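What you see is the complex with one protein chain gone and the rest in place.
Our next item is chain A:
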Amino acid sequence: MMEYIDNIPIYLQIKDILYRKIISNQYELGSQLPSVRQLAVQFSANSNTVQKSLKEMTEEDVVIPQRGKGNFVTEDTGIVEKLKTHIVTEMFDATYDKLHSLNMNDTEIMNSFNNYVKQREVNHEQGIGN
């Protein structure tokens, strides 16, 4: 069962999950997406809601509907690349603003991020899960 955030429209949350699956290649470029009903059951969500997510994804050219066949992921790598940049930027936006509010300057933020990544690598090598 999906865990949704209560006060954010479900169609946006479903869109976000589908976008992540496309970026991470779980749904490959040019491949067919499950039917609306299948997605609805999978997401425990209303079909109208899933329909709305797909409609917006179509408007953003990430999903290409083919008449009588269903919905397909775009084959355009440029579009998916842009999508990825967008999502990564969104995540960094939030983190960057939070770090700034701790009175860190850009150099300090860069350094602490570098250290963080190194530490993660060490942890990974030592088999310490995170």
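By our rule, a residue touches a chain if its C-beta (ideal position, glycine included) is under 8 Å from a C-beta of that chain, and two chains touch if they have at least 3 such contacts; residues count from 1.
Note that in this section contacts and distances are computed from a predicted model.
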| item | value |
| --- | --- |
| Among "ATP-binding cassette domain-containing protein", "NADH-quinone oxidoreductase subunit F", "Branched-chain amino acid ABC transporter permease" or "Acetaldehyde dehydrogenase", the UniProt name of the subunit that does not appear here | "ATP-binding cassette domain-containing protein" |
| Absent-chain contact - pick from A:Gln26, A:Ser44 or A:Asn105 | A:Ser44 |
| Hidden partner chain, residues of chain A it touches | 1-2, 4, 6-11, 37, 40-41, 43-49 |
